[in-house]
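Notes for the one structure printed next.
The complex appears here without one of its protein chains, the remainder shown in place.
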């Protein structure tokens, strides 16, 4: 999880800044206290290492013991982790640890629901670049924890030729040729298509992946048949928990879902201090 | 919007990093192009200045003209802003600008729905610290754009005495006294309560605001009556679009809603380049 | 002391930069040496933890044992702390540790003199925003170590309506109303006044704190009588060690003193290496 | 003034952080306003460019016109600079601009008093490394503005062999030899001495500058005579406005004064908005 | 050239730090001066935009007009660019601008020599990750300016399975299968091989690119024949200007050359101020 420390330090600075006024003025006892992170609903866990890291960066002496691992399906009431540290430290890190953990579990749990829907088909559920600004590495990690796969991380590690690029180049063939001429040899080329003619054109010029953008199931089946394994096929647009199974059954290899990261609900998790 | 530039620079670095492989290899034409940001559903606008700033940081020559302002209610199909710049620049900034704008509009729109629900009552809808890590200033700005108000920004600019602090101090009275002894004189003190006895105790020791945590409407009405204007009253817990009106009608002054920022849905907005 | 590490790292980089030419070329012996931080005049201690942190950041193996704590009154000749580490490390950190410690002790000692002057009255001595650029957290910490209290940390954590704001709003009542309409509910509102009429106006519109700016003792007494406990009263302007007692005896609650942080004298402290 | 932008950005972040609550909620008028920076006592000016830079970094549209330059002696009542910008911006930058300017003018003015005391002698007044942490470049700039000179900036740009280095090396001659063997050829070597024997030893081994540490005038005269122009002579310790003339008249070349930067008083400067 | 500003700011801080002592004390004239960047030997240009950016970051008023573009072959004596700005600014930026430009031209020129050697064959010359620490984006840009191509930028944007990975997985087939299972679908997989058996194994399990590590020409021809276009072939190891043609003629598609970036010679370029 690259950049994790920077994300956590930003979040801690944002929340604590010049100091936790309430805790510093009230909590004088410096004895160690126990606390627990408890799931308040069923979920797929993601981010338990990030939550541990929050406390490590706040105070290296905090003991953080996770009872489950990222990717585990857990039930309401399960204890995710046990902490031992000064009460004032546990309280100061609580909100940041939970904000990170609840969001990541939210992404993983939603991903897992999509993955469950397509079980038995050949389709991979993948994410998009529609992630929270600055949190892409966490979001994409959580997608993997939920059983999904990652699309490219950004504009720099994959070529995806869209409508605007095709228009600028004057056609799919020119666009693909220009890309192939310039990009590192380890990169594949994906082309977004909206019609069967475009699918055929993309296939003809050797696209490695063909994205079917906002096509209906019938069109997707037709495209899959036309492509016949000569390129990977990605479905994109109009994907939700109701439609994803039907899409997967068209035979596409990849289904990308923006909602995994742009519209997920935080999972309900709380921290309980001993004696409270 | 403090820290906005750092947020945008992180997001641009995250997305573009060593360069937009697709655009750089395909889009050779450096003429200026027009583009539009278009709302694909009704929403309350928030973040149009942030989206403009994305392009300003990417290339100062881009002209970004907003047709609506933050806080405006707009309809599906409305053009939010018009852009003029090199196609390759417009494409490179698209995802980051949209990710920020779509999230902020999501927060503002959800806030506005809560605000609409309590119209005519005395209650303010306020946010919480349950924001996306590192994005709190954007999230809280969007809450204001949606007609809500901000609770404290972090642990440093307000005192909120919770269960754990009360337990550590050995009672509400001691906790409030300790806080008053230590904190700057411009700070108020809020106390979280779960029972009528705690409400009475908080009131007796001069709490400025009393939070009613997870109480039902009957209990809230009773607390409001007991407090009788001698402190502000905040309702917290179990608030959703179905329950918020009833809560507001109990007479509380403030209703805090975590979902505004931790579980909002990104609004659907797209960017269209001319000629595409 | 938030941001302490950044302050220390800046100061170390500023002083050591590419290396301590003198020590690196001359001091070859890498045995551990003892050193002492010694007070050369009476003072109130502040910053001993910051001095320890300087050495911790420079070399984690240095043992730093403080014999006094922040807030202690110490005498000339007292040993503040004992250090054990490589001579070359002790020498490289000396100036930075002393610059921080001497300044903080200067602030704390001056604060303590003001606090001593008002002993027995109800008045708190508080600081202002007139701190050394970038060192506000250290300056404000030292004020507390000296027995004083903090005013707001910045423009973001308290509302202080001054002459210019009143002029811009067109009057105290409008200014206070606008503030109350917009600010988080945990914030109080302070109004700066120069005349008894303004005091009355501020009181009438419910200001939480009323600042008496540059009033003489007679006027202050009159204001205190007028306010009669319905708001806190802060005296500001023309405060020095000669006048502060008289000001406190007018009955004001708070006396703010810019000189605590903008014109303090560094306390005389030196570091002595064993065998030198 | 290297690093100036970083210093200003830190100071602005420290003061404004998430926003100027008072101004943002009250000052709605966005018309341009005039303001003046006015000296409230006589002083030597330093930092007017830094004050201008504060406003430039806050809002590039602010016009800042200085009527005096750094190094100028100005009188009480003089207008240092005129500003034109939005009132809310002028107010948000006021404290940071003044904190920097008042400190720098304090350093320059104090320096100028020392310089005036030694007029007619051959002695330079120089600063030390006893500067406010992180503000050394501003402090040293202000010393120059006041007519003083800079000693080395840090441990990296000059060799000053002190008591501890001599003890570690086992004598002045060894210490000087080791330094000369290792340091870049553009660096001079200064040796701190406490006795005439040490002066003689430092001279014998070719020290470029000999510091007389805490010697009385008679000893200093004797040392100056002994050295006889074969090295520069620096007086250090026990220097104040009463003693500095007598020290200068001993014939030393350089007098270093820690108080210039560690114990200066902020000059009284205020900002007045038009119409207030 | 992502990250360019950070690289330049680091380099300027490294060189100028607290100020150019020589220029600031000597060059008082603030009139604008002209200067020229002149090639002192034939070269392929790379980095002229970076050199311009050095001056832009130092002082936005400097006019920098390039007479050639990156990728151009230029002769000894050619004027690369003309500058107009204050002499003191031109002098302060000179070394940083030249250090960047001379290194980048060195990389581009060496690359062009390799490219010239393989002209007429199907082989691409590509770089490696053996770049100067922190300067990879400049090094790789310069390779492209010299007519070469980029291999992956780092460990994150391409899969290259080496000896150690194969050993850890227990064989090429397992390693390739694990990679394919986990990586984003836009990534290709390259396998390093040392024997014909490994080539066969890599081919059998569908490697997209097969690297021939330190094979002689005969072995390479054999491998190319065996692979027969079913994967791209990269030659690596033992490549220099004498051997590269023979390697290219074996039919490999890609030849990677570490020396392009780890052992290039800076091109000779100087800056001449008018009137000097």
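Structure notes:
Per-chain residue numbering starts at 1, and chain names A, B, C, D and E are given in the order in which the chains are listed.
Note that contacts are C-beta pairs under 8 Å (C-beta built on N, C-alpha and C of every residue); 3 or more make two chains touch, one makes a residue touch a chain.
Bear in mind the structure is a predicted one, so any value in this text is a computation, not a measurement.
Checked against the full complex, the candidates E:124, E:165 or E:185 give a single residue touching the omitted chain, namely E:165.
Set against the missing chain, the residues E:74, E:87, E:143 or E:255 yield one that touches it, E:87.
Listed residues B:17, B:53 or B:124: the one in touch with the omitted chain is B:17. Take subunit D: the residues that touch the chain left off the picture are 124, 126, 149-153, 156-160, 184-188, 190, 208-209, 232, 234, 253-254. The set of subunit E residues touching the chain not shown comprises 7-8, 10-11, 14-29, 87, 91-92, 95-96, 98-100, 102-103, 106, 129-138, 154-165, 167-169, 175, 178-179, 181-183, 187, 258, 262-266, 273, 275-276.
Operating definition for what follows: only the chains that are shown with their structure count from here on.
Taking the mean of C-alpha positions as each chain's centre, the chain lying farthest from the centre of subunit D is A. Centre-to-centre separation of subunit B and subunit D, using mean CA positions: 45 Å.
Spacing of subunit C relative to subunit E, judged by their CA centroids, is 53 angstrom.
Residue positions of subunit C touching 2 or more other chains, listed in rising order: 17, 137, 153, 156-160, 187.
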